[in-house]
Each structure stands twice: as structure tokens, then as C-alpha cells.
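Left out: one protein chain. Kept in place: all the others.
Up next, chain A:
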Amino acid sequence: MAQIELSGIERVFKLGDSEVHALHELSVSIERGEYVAVMGPSGSGKSTLLNLLGLLDRPNAGTYRLEGRDVTTLSPDEQAEVRRTRIGFVFQSFHLVPRLTAAENIALPLMLAGIPPAERHTRVTQALKDFGLEPRASHRPEELSGGQRQRVAIARATIMRPAVILADEPTGNLDRTTGQDVTHLLEELNASGVTLIVVTHDPVMGGRARRRLMMEDGRLLQDVREPAPA
């Protein structure tokens, strides 16, 4: 059984009188631990796909099975729980809460999950150490560099040990070297068994993935797989 199974997904947006098919008859399955790049021009539906995978959006038709469970029919609260426990988001613009310190930002998912402060503290300390953010723990986002901000965001996305990491242009706001650092970081996570799905324009980054989903006009144009590196 695949970890993610999409079958016959339709997502239609109404813009005035006209209907826009952001996703059309999309069927994809992704195995546990895969490294997938979703690529395509603007408006090809790749962000919509990512939002659907992250349960931030619902399809108009079709089913989405996450770990064998049909998640499209879940209530909003149940979907929130799935997001909390199974999915980690990494955004292009980091989305850190400006008034909270790096450590507090990382602790947000733990807080939302109601994990007691003592355990939260140990887990955040460990994460800060793992991502080399220890000296920056009590800094606010505005005092951090772009690369550091994205590392905080990745630490936050992984603190709940999710099964899937969804990254939307994670290097889009970073220069090349810090972008590469972040890419390596995500790939290391993937190597430890987490499924990594990256939406990107960047052919270099896309080229690193072992599987590429090429999208156009809401359809899957190409599904390119590379043999696993020896």
C-alpha cells in the first residue's frame, strides 16, 4: 500500500462565471520515504496539489488516501490532527511568527498538540542542536538570516516527527549557497525515512529528486523516476 494515494482528484475554482480546473483527473501514488519534486510552470496546479496533500484544501472530486485512510471525508478537526501529527510544512516565505523566538517558533506544533512543557523543552533543545541553531535559540526571526529562518522553519516542520514533509519552493527566497544548505538538510531528513515532496521551479533542485512529477494545466504531464542511487 502506498503512503499517499490520489485517485481522480478534481479541484475547480470559480472565477466569476468561468471555472478553472486547477487539478483535473489527477491520480498519483507516492511510497513511504520517496523524494518527489513537483514541477511545472505557474498556474499548472502544483501549489494546489501541495495544499491538497497537506489537507489545507479539499478536492471537489476524487479520493485522497493517506496511509490507507481516506482523509478527504474527515471533519476539519480531524484533518487538523492529521496535519499536526503526520505532515510538516516548509514554506517559501518561512512563515515564522515574528514576535516569538526561534525556540518558541519551533515549539509551536508541540504546544498545539498539548505536549507538556518539560518534554517540549527537551525536544526543542534537541532540534536546535540538530539544526545548528543553539546560539540563535532566543533570537526573533527578524534577527536571523534567511538560511537560519528556513532552518527554524524546517526544525518546526519536523519537531512532531511527521511522515511527510511538504515544501513549497523552500529555497525560493534564499541565495544559492544557503539554498543548497537547506536542500541538503531536507535531503538528509528524507534519507532518514521521511517522505519529501518539494514544489519547485528550480530545475537544479528538481533534478536532485529521484522522482519528478511534471504538471501542466492541472494534469500530470510526466512522471519521471530515476533508479535509486547505488
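FYI, a contact is a pair of C-beta atoms (placed from the backbone, for glycine too) under 8 Å apart; a residue touches a chain by one contact, two chains touch by 3 or more; residues count from 1.
Here, contacts and distances are computed from a predicted model.
Between the listed names "Fluoride-specific ion channel FluC", "FtsX-like permease family protein", "2-oxoglutarate ferredoxin oxidoreductase subunit alpha" or "Tricarballylate dehydrogenase", the UniProt record for the complex's undisplayed chain reads "FtsX-like permease family protein". Within the complete assembly, A:85 is the residue of A:7, A:27 or A:85 that touches the hidden chain. The missing chain, though absent from the display, is touched by one residue of A:46, A:136, A:156 or A:208; that residue is A:156.
Remark: the residues of chain A touching the chain excluded from display are 51, 54, 56-57, 76-77, 80-85, 87, 89, 91, 93, 95, 97-100, 104, 108-109, 111-114, 156, 160.
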